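Every protein chain of the complex appears in place save one, which is left out.
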Amino acid sequence: MSLLASESEILAPLASGWFLEHAWLIPVVPAIAFALIILIGKRLPMKGSELGVLSMISSLVLAAGAGYQWIQRTNSATEEQFVEPVIRSWSWWRSGGFDFGIGQHIDGLSILVLIVVAFISTLVQIYSLEYLRGDRRYTHFFAALTLFSGGMLAMVLADNMMLFLLGWEIMGLCSFMLIGHWWEEDANSRAALKAFFTVRTGDVGLLVGISMLYFSANDWTQEHLGVSGFSIRGISAWALSGAPNSTVITIAAVALFIACIGKSGQFPLHTWLPDAMAGPTPVSSLLHSSTMVVAGVYLVARLYPVFFVGLDILGSGGNLIVVIGGITIVISAALAFVQNDIKRVLAYSTVSQLGYMMLGLGAGAWLPAVFHIFTHAFFKACLFLGAGSISHSASHHSFDMKRDMGGLRKVMPITFTTWIISTLALCGVFPFSGFFSKDEIIDNVGHNGYNLFMIIGLIGAFMTAAYMTRATYLTFFGEPRGASAGHADHGDTNDTHNSHDANASHDAHDVEQSHGPHESGLLITIPLIILSVLALSSGFLNATPFGESWERMKLWVEPRSVEVVEETHLGGPGESLIINLPSAEEVHSKSVCGSAQPETGICYAPQLNHAPFKWLKAMMSMAIVFLGIAISWILSTLLFTKRAPRLVGLTQRVKILGFGHKLLVNKYYLDVLYEKVIVRSIAYPVARAAYWFNQNILDGILHAIANSTRKISGWVYKNVDQLIVDGTVNNSATLTKSLGTAAQPTQSGKVSQYAALLFSAAAVAALVLVIINT
Amino acid sequence: MFVNQFLFLGAILFCIGVYGVVARKNAVLMLMSIEIILNSVNINLLTFALRNSSTDGHVFALYIIAVAAAEVGVGLGLVLLVYRNKKTISIDDLSEMRG
Partner (left out) sequence: MIAQNIGFWIIAIVMIGAALRVVTTNNVVHAALWLVVVLAGAAAQYILLAAEFVAVTQVLVYIGAVMVLFLFGTMLTRARIGAESDLNNSYKKLGIPVGLVMLVAMGLALTDSFGDEKLPESAKVVSTQEISDQIFGPYLLPFWALSFVLLAAVVGAIVLARKD
């Protein structure tokens, strides 16, 4: 894959540089730091945290250097020229004809996400220095955080799907470890398990998708590009070549999207994300709002050609991604209204914003969606760190807005200011960064013909403004309540509701502090200030309202959908490729680049169009946002401060509102559906079938009938009776127990019996197979 | 020579080995039956290697021999440990794993 050398001889030379060529160092640094922290971290003066922070700073420097050189590279290309990504790959391991590579694929998208991840990781690690001081697993926390950054960075610059999968799974593991950081509390370890298993459900889709793409794309990519079917570049070209079978690519796209649903917390697998807030606040800020959860969005953006062709984006009025994204926006925004825990409000807000990104990608608004990853990372990380700052210094580690917050704007001016800036950015108020990305998404969704979803996007914007105003009001305005008023019973954290962060080590260092709410220290406020400045200004990197010259992201990040003619020479691996460009007319004559004539050239990106910016539309959505803020403010004032008798207790008096409220409080009963209905409906028949098999077939031969009768009655008593008495046996322990009881007699402990059963099953299965096949 | 004569030899040895695993009570004898099963698999691998004139089968046969050696080493270590603790190596007496 030495495309660069030959290309530069024929065309306008594309600038390259050391940072671009050595971008693979970016994840290597944190990986080494992780090993060092684990090995010698505890013996270092700062218990290993300095290694983590230093590695993140060096990753950030490397990523920034690469970003600078990438900008030079795009500037050196002509307007119509395809900016070749900087790809380097090595063979990682090969076995039985499969060649698994390792390498980097650096283009605008990966550079953008690399910088975001390295930047937020650096700030969060600095913030954690103060936030977790004195924690009993301080070193391990930094080790896991550093490993996470390494995994995410490796995933972002992966040049093939195997490396991508590796990074993806490392992130999943770190997410599990960090959510369960304080695993002594049962709720935390349950949340960690829930996150792990829910995401895992989706990950099956990733494996299926990768293997499907490999087996269907490998021949084509080997022939045309000389790369394996794992290569992201190869898959993209293959998807747009017109060669793939439409059913195969559709199923592969759906399978991959299932993985994205799990990872990015989309409906219906979003339930893990709010529970993941059980982890320390820096973790919520880094993993569960700004970086890890956008991995699913990144996957869609990365393999966009697969989704573009497979799900027929732009070709029809709706597709899976748009529908899931649209549903997610509205239902999670609705859930945010009934939360009292400030971090849960932010979690549902994250889910909703991820829905916007998915909606944008599904509707062909690639650039706005990717830009939203960028801006969202800053303001959401800032909001989470702000919430952490409040709980750290003001509300005595409680996150409950109704009990322990209120009126904090006076005592925490810096946190308050940064919070307000980020909230306005999240609501999409001009000129904050959210406006330039979110409004673009909504605008482009409508422009591409998804009118219904544009309306959903506007409704989502209204709801976002409203629930953020409610949260802001409860936290910073009104009367101080609970801990923030200074009358929390210090030393007794059981008093505080939902105190996820409460643990013994925190109490230990609280003693030194002055009691009562106060502003947090510099290590906490400086990251907040940096992030809020970015939340304010990062939108100007792609400020569509100000004309073409402001759309820098479009120039730097969006791949130009130019058809590239590549001719491979027959020759050794050192042989280079010749690239020619078709004339401009040829390009514009095709709607989707490359798909019309697969034999002429190779195309790496689909042709997308951008909605022209109109102030009128922007004004309309601004009006909606301000309406949301105003309504919510008035209601909040009436409800929480003035306690207007007509509003308080409304949900108890009006039946339909009460029903809606109950539905929201119970999270649409999705958890109930998953844990009680689905798990039980699968596990119970299995238990019953195993039991039936045992009772009727094995015991009939091996044991006396009397024995089995006793057990039947015992089982009936245990299960049916219990079931009738209280219809919902409400924990999985009972389930496991009954499963175990039912399967007990097969577990005689006799190896010979196991062997006999195993072999007879195998023999019967083999016989059936043989008879069917002959 | 027919392909099938070797494959049938492998199949018969395999079934004898399976019978041994199921029927034997003595742990050492069970391990011996497993060795018979492994050898029948090796015969199959080498037959197919000859039939397809490739060397892959040889490689795997060697790997299986190596794994079998490791398995016997660990297996007999386990048997010794069991004998030391229980003064018997009868499989039927080892049912602590009963649920």
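Chains here go by letter, A and B, matching the order in which they are written, and residues are numbered from 1 within each.
Here is the rule we go by: a contact is a pair of C-beta atoms (placed from the backbone, for glycine too) under 8 Å apart; a residue touches a chain by one contact, two chains touch by 3 or more.
On a predicted model such as this, the values are computed, not experimentally measured, just so you know.
**Q** Residue-wise, where is chain B in contact with the chain that is not depicted?
**A** Within chain B, the residues touching the omitted chain are 1-9, 11-20, 22-26, 28-29, 31-33, 35-36, 39, 42-43, 46-47, 49-51, 53, 55-56, 58-59, 61-63, 65-74, 76-81, 83-84, 89-92.
**Q** Tell me which stretches of chain A touch the chain missing from the display.
**A** Given the touch definition above, chain A has residues 93-97, 752-753, 755-756, 759-760, 762-764, 766-767, 769-771, 773-774 touching the missing chain.
Here is the rule we go by: only the chains that are shown with their structure count from here on.
**Q** Round to the nearest whole Å and give the separation of the Cα centres of chain A and chain B.
**A** Taking the average C-alpha coordinate of chain A and of chain B, the gap between them is 48 Å.
**Q** Which of the residues in chain A come into contact with chain B in the complex?
**A** Residues 740, 743-744, 746-752, 755-756, 759 of chain A touch chain B in their complex.
**Q** Taking the touch rule as given, give the residues of chain B at its contact with chain A in the complex, in rising order.
**A** Residues of chain B touching chain A: 18, 21-25, 30, 91-92, 94-99.
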